[in-house]
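Right, one structure below, let's go through it.
A protein chain is absent from this complex, but the other protein chains hold their places.
Up next is subunit A:
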Amino acid sequence: MHSFGYRANSLLTFAVTILAFMCAIVSFSFSNQTPSAQIQILNINWFQKQPHGNDEVSLTLNITADLQSLFTWNTKQVFAFVAAEYKTSKNSLNQVSLWDAIIPEKEHAKFWIQISNKYRFIDQGYNLRRKDFNLTLHWHVMPKTGKMFADKIVMSGYSLPDAYR
């Protein structure tokens, strides 16, 4: 009961338990987060029906965002992405990711970027003409340790042209 081995063992177990507890509660402490974002469609580059029958559109987007308030001492990175969301007659929901970025530090979290879609915007079918859709900016906060959390801003009112071009 009083040997070095026993004492070292109890101490180690206790220390690891406390560490685990701390890692767990770290996930529940953050609240005042006020991220903001705006997305503009600058141009519809082209809009066509592909040979396999599905509509595809290429857009140039202007994305402005301020995600600095999401960063805490426990944040390893923030993964931000923009997705287009729309309904069709066959699908109650379609979500297509158009662009994403990994933000490793708070300084890079306030940004303005103008790019064409990183991932192809292809429909399951040819339903995109005159389609209204939302653009959502999602962010996933990956911690150094603990629970990950995510949220989004939904911006609506975007639509695609009536005809292919």
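To be clear about the criterion, a contact is a pair of C-beta atoms (placed from the backbone, for glycine too) under 8 Å apart; a residue touches a chain by one contact, two chains touch by 3 or more; residues count from 1.
FYI, contacts and distances are computed from a predicted model.
When the listed names "signal peptidase I", "Sorting nexin-2", "Immediate early response gene 5-like protein" or "dihydrolipoyl dehydrogenase" are checked against UniProt, the chain not shown comes out as "signal peptidase I". Only one residue in the set A:Ile41, A:Ile102 or A:Val154 touches the chain that does not appear here, and it is A:Ile102. Listed here are the subunit A residues that touch the chain not shown: 23, 27, 76-77, 79, 81, 83, 89-97, 100, 102, 104, 119, 124, 138, 140, 142-148, 150, 152.
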